[in-house]
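Can you read through this structure? Questions will come right after.
A single protein chain has been removed from this complex, and every other one stays in its place.
Residue numbering begins at 1 within each chain, and the chains themselves are lettered A, B and C in the order written.
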Amino acid sequence: MSQALDIVARVRIGNRAGNPWRAPGLVIPLAFVLLLLAAVALPHWFTALAPDAVDTDAILLPPGPAHWFGTDQLGRDVFTRVVYGASQSLGIGIGATLIGCAGGVVLGTAAGLTPPVLQRLLVRLIDILLAFPEILLALLLIAVLGRGPTNTLLAVGLSSIAGYARLVRSQVLRVWQSGYVEHAVSLGESTPAIIARHVVPNAVRPLVVLATIGVGNAVLSASALSFIGLGVVPPAAEWGALLADGRNFLDTAPWISFLPATVVAVSVIAITILGRRLQLLLSHGSVP
Amino acid sequence: MNVQLVGRQDLTLAAPASRGTILEVEDLHIAFPSRLGPREVVRGISFQIGAGEILAIVGESGSGKSVTARALVGLAGPGSQVHAKALRLADHDGEPRSLTGLSERQWSRIRGRKIGFVLQDALVSLDPLRTIGREVGEPLLTHGLLPRNEIGKEIETLLARVGIPDPAVRAAQYPHELSGGLRQRALIASALAARPRLLIADEPTTALDVTVQQQILGVFQALAKAGHGILLITHDLAVAAQLADRIAVMQNGELVETGPARAVLRDPRHEYTQRLLSAVPSAATRGRWLSTQGTRPAKPPQPERVEPILALRDIAVRFTRPDRSVTHAANGVSLHVHPGATLGIVGESGSGKTTIGKVALALRKPDAGEVLFRGHAWSQLSERQRRPLRRHIQTIVQDPLNSFDPRYTVERIIEQPLLLHTDLAKAERSARAQELIQLVNLPPDVLDRRPTALSGGQRQRVSIAQALASEPDLLICDEPVSALDVTTQAQVLDLLIALQHRLGLAMLFISHDLGVIRHMSDRIAVMKDGVIVETGPADDVFDAPKHDYTRRLLAAVPRL
Amino acid sequence: MNQSDHPTRHGTSQPRDPRTAKARRLHRRAVIAAIAILATGSTVLAAENQVGSQPIAGGTLTFGLASDTAIIDPSITGSSITALITRNLVDSLIGQAEDNRFTPWLAERWEVNADNTVYTFHLRRGVTFSDGTPLDAAAVKFNFDRILDPKTTSSYSKSLLGPVAEIAAPDAATVVISYKQSFAPLLQGLSLPYLGIQSPTYLREVKSTTNTVVGSGPFVLESFTKGSGSRLTRRADYNWGPGYAAHQGPAHLDAIVFRYLPESSVRLGALSSGQVQAIDEVPPANFRSVQADNRLQVVTRENPGVNRSLFLNTSKGPFADVRVRQAFQSAIDAPNAVKAAYFGSLKAADNIFGPSTLYYDPKIAQSWGFDPQKAAKLLDEAGWTAKDGDGIRSKGGERLSVRFVYDAAAWGASDLTVAQAVQFSVKKAGFDLQLDPVDAGGYTARTAANDYDLTSLYYVRAEPDILRTVFHSAYIPPNGANNARVKSLDEILTKAIGASGDERKRLYGQAQAEIIGQAYAVPLYVVAYQLGASKKLQGVSWATNAKPNLYDAWLSR
Partner (left out) sequence: MALRRFGIIAAVLWGAATITFVAVKAIPGDPVAILTGGENVVDAAEREALVRQFGLDQPLPVQYLRYIGQALRGDFGDSYQYRQPVLEVIGEAAGPTLQLAGTAMALALGLAFVSALATAGRRKGLRTVLAGLELAVLSTPVYWVGLLLLTVFSFYLGWFPIIGGEGIHALILPAIALCLPLAALLAQVLRDGLEEALLQPFALTVRTRGVSETQLRLRHALRHAALAVSTLTGTLFAGVLAGSILTETVFGRAGVGQITLQAIKTRDMPLLLGLVMLSALVSVLINLAVDALYLLIDPRLRRAAR
């Protein structure tokens, strides 16, 4: 869905007025995202159990004091798996977004600033990539690369490059025609310096917001791949895989999928809100 | 000027010819909520407008004049608190009705029907996705004044009434297809459509060229003659002077002075009004400061027959439109700027004056002709050769925010040319930035701020400081004060002249404002459609214009 | 029924996994030939025991399927879903009863010569296809010739027909199939829908048979939609049911609707809410709840043959060392893993053979099992002594890491659960077992290239000769499924084909002992087919390919 990301990212959900730092909508998502990052870095702080620890005497236990989120079909603690899954899912989300953005910046900048012939070719290449539905491209890549967390990351990341590239290119063109680039010429700055000092940094600026929201999207994309059965390899606790696993137990043990699904949704919401707040902050800073 | 006032004089639709007070405002307060409690932006103002009368409220930005106008139609804005001792509007039958405590429904019966509202810049004030006809006809439709099948005819009548030729054709066109003047007329027509007695016009001519402005002002005069009461909101004293019967000067939410136009202008009593009037540049202000009292020292004498610092020879610039037609933004333009002197270029929008500025800066390569800097090739150089020389020619533009990298602080902006053209160390650059910021009369603490956190005047000073950083010989100023309030404009103009004296700068000064140009320039070039129609010493051009266009231009300027 | 011990004569190959959805989509047939499935008598449909309840005609049976089929023409696919559906649409020359007897069907009787090279079939008269074409010898010959024609690209059906020399139709009611060398498994193959007879008129006229089939069966295909399902309606004039059927004349059901419901929760929900009357692949987690539901029943059919096992690649890597293999075997807690994954619906395996296989040796069970100490000791002996932070052993800097290559599409959720339990189980012993899912093409390529440490499969066949397919060196990939790459059993297995009686039993016992003792394989569980159904559904019999047969089925009110 990130092909439409640039449209989505423009959407504001909060008030236009007011100090965005003071809005209560900032603190809670920020705290949650920090918590997630803590879970990525230090999962053992949150749980003493191992994510792959099978306990066949404790199968499908409902949530309780010993197992906050219950246990799954192998007696593994679902909460532990969700905590360890954070590093998988967020890792994939962040990694894929980084790949998408980096690729998008390179491709988009090149497609905006190279000589006309090359530019036309690159624009066409972006068009071609955009003609693939993102999930189809990701599936193709998985088929070529094989399954696994790194490949999921690559597939989700690579398939999002075109979307980012289109945005970067439009930004690059916008900045290239801006008053301050022209002004920099009149000050006597050289073209490479202008590109490096003004064009790229300013063109990439809106990407920060987009990338934040993109992380949430990438987490969802990776989970969709796992759901189809083309995601990470067991016993990885990636969130999508947890959901996919749990769907066989919807009626007998709904917590296996329901609680991770809630965590996924809340995480994505938190990341998205954060991204949009960030956008408010940025726009707050640039308009009197 | 041919305003037809022969509309259908239907009894219910016609503006009343009878005299009498149309609007009465007494002790109007408007406040907005803020973190520190309600903030009052209008503090107890009172005024009246009679039939056929034009009242101008004059003030600078933030004075509260626009919000006053909007409060009169119940649109002061979300969260606004409007109180007044009395707020009365005469109905079509002449009976005054109170406007306080109205519901949204009641307001909507007033808007358009009893008060027509004309906003600034019709390009954005008309819905760009709808035809002129539908826009003009909307009040008729909304207030159910005419059956649908008669609206078309009425629209044409209305358009004709505000002087739009070929009304049937225009009605089917979209706002962007019309010229600025026609658009503004259409906007007025839409405000008049439901035949309100009172017309509020908020900066109705600000975005227009002087000649077009003159025509629009004529429309308002005709409307007042026909019996409409008109409230004119403007920052431009000259416009108020030409149009208004009475003038109210507004400052910080208060009316500091109200009276007949002539009296206020000839004999201003309030200190602010005096300051405002003396800040307006004109023929009379040459040789004195605008922002402070007193005459300025005379320019150092200029040597005769000196080599021009910048010479444009036979410059032609062509643009290809999307429809492949070619326009000449400049054609055969030859100009000279002498060291320490100011050449003013004046012209209306589209005259090509900005293009000439870009050519002089070598940002645009001329399609023919050449530019010489100190007698050497300038436009013909490759960018690589030109780059080291660029420090000598710097520029100041209308909106400096556009020319600052949005990520930069003021300090970094000022250091930008220092980095490029000097090999000063970090500390030295910092010190130089401090010097420069003081040179343009700004406190040093702005160095850490971003331009977005500064006012328009401060930004323009930063822009000047940056331009001076590389110690240029020539400044190219493109509408440097057009976005500023008159008192701020005065300060910036004063600053430029003071610096010119001190540093011996040459200036190419581009503006649409004849007053500013006359105030600033030693020589003047008048441009129209890419051609210099007249050039000469400032006083000669203004006092004895040779070209017909110059004469028309001068005639169109409203005078105080 | 000929009981000789020709190695390839009996045994149908089964899809390797009867529960997983995608497994059956494409012809996953092991080699050749067919043997009767033995009814293991585990559970019998409740209805079968209800003496006195009389079949009621009418009603529509809706059957939820976990997998879809791409092609409905049984002659050009090996899909078991196609077989399940078309069993109701096409008739076969002969039938095979649940007790493995061959019974008349389209052929009233048949003769086989002594060396199994000439088969003569005498056709029943008066049979018509649903398009009105009469069924005669020419029609049968047309069908088989079509299958043999390479242009038809009929892989599986062709393999069932074997190396045919000639098919002749001397008169309208006689078909003769002859071979140059003996080919015993023909009869069993003929009883499968893959060799069912379709209307030659239809076959000649139709451009593509992917979506349609016209046969002489008790039902007619009304619609078939890929990815959705199919609808079958009863043929009123049907009167030539197989010899094993419980009744004659038209089928009881008015119509059968097969719905493709890949999500197991959806499938189960549809069953328990009464939207479907039968489903395949009952989700193990719900096994107990379905059993406990007095409106529902689960029928489990345990299969004979090679159990679901892990096959350790003896040719390279850590598993080249028998001690490492034995340690791996001892490190796996299979009973617990199977219990977790299948909720007691399937039995853990104690031998390479399922208990119902001929010459199954119950003593093997005592010779191995979960024993972490033994695993640790063996690994120490084999030199895998160093341990890293995760507890994974290593030797000379090399981690004790083994890759389990499997076809992801053929591997269901419960098998994944087993795999993860195994993974954790061996991790405690110091093995890093990496799951390496690939697609079907990748699987073939990887096994052929000897690029794996272990794989998994099972074979359904009551005849112990199936071991030859799995452990004879002639079948080392790419030539077959000897994924353990064992060469040492060739002699025993070859000798056992010709042996008889106790000697044969002794040889197979020896083979079983070596397979487990040398840890060529780690048996996991005994494969079974599970049908979940409403108790209203009665009269279901079982086809020899372990698929429910719906000709006799009916719905009580």
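Here, contacts are C-beta pairs under 8 Å (C-beta built on N, C-alpha and C of every residue); 3 or more make two chains touch, one makes a residue touch a chain.
Since the structure is predicted, the reported quantities are computational estimates derived from the model, not experimental observations.
Engineer: Can you list the shown chains that the omitted chain is in contact with?
Structural biologist: Output: missing chain touches A, B, C.
Engineer: Per the definition of touch given earlier, which of C:N143, C:S265, C:N303 or C:S356 contacts the omitted chain?
Structural biologist: Considering all chains, including the one not shown, the answer is C:S265.
Engineer: Considering the whole complex, which of A:L125, A:L173 or A:V208 touches the chain not shown?
Structural biologist: A:L125
Engineer: Taking the entire complex into account, which one of B:R88, B:R111, B:H338 or B:H421 touches the absent chain?
Structural biologist: Looking across B:R88, B:R111, B:H338 or B:H421, the contact with the absent chain belongs to B:R111.
Engineer: Kindly note down the residues of chain B that lie in touch with the hidden chain.
Structural biologist: So the residues of chain B touching the unseen chain are 70, 73, 75, 104, 107-113, 115-117, 119-121, 124-130, 138-139, 142-143, 174, 176-177, 187, 190-191, 193-194, 322-323.
Engineer: Residue by residue, what part of chain C touches the chain that was omitted?
Structural biologist: Touching the chain left out of view, chain C contributes residues 22, 25-31, 62, 64, 68, 70-71, 76, 78, 150-151, 153, 155-156, 158-159, 208, 210-211, 225-228, 257, 259-263, 265-266, 269-270, 272-273, 275-276, 407, 409, 438-446, 448, 478-481.
Engineer: Residue-wise, where is chain A in contact with the chain that is not depicted?
Structural biologist: The list for chain A reads 1, 3-4, 7-8, 10-13, 16, 124-125, 127-136, 139-141, 143-144, 146, 216, 220, 223-224, 227-228, 230, 240, 243, 247, 250-251, 257, 261, 264-269, 272-273.
Here, only the chains that are shown with their structure count from here on.
Engineer: Based only on mean CA positions, could you tell me how far chain B sits from chain C in angstrom?
Structural biologist: Distance between chain centres: 86 Å.
Engineer: Round to the nearest whole Å and give the separation of the Cα centres of chain A and chain B.
Structural biologist: Whole-Å distance between the two chain centres: 46.
Engineer: How many Å are there between the centre of chain A and the centre of chain C, using C-alpha atoms for each centre?
Structural biologist: The separation of the two C-alpha centroids amounts to 44 Å.
Engineer: Okay, in this complex, where on chain A does chain B touch?
Structural biologist: Residues of chain A touching chain B: 178-180, 182-191, 197-198, 201-202, 205, 285-288.
Engineer: Quick one: which bits of chain A touch chain C in the complex? Just the residue numbers, please.
Structural biologist: Those in contact with chain C are residues 52-54, 56, 59-60, 73-75, 143, 146-147, 229, 233-235, 245, 247-253.
Engineer: If you look only at chain C, which of its residues touch chain A in the complex?
Structural biologist: Listed in rising order, the residues are 263-265, 268-269, 283, 285-286, 289, 333, 336-337, 339-341, 408-409, 413, 416-417, 419-421, 423-425, 427, 434-439, 442.
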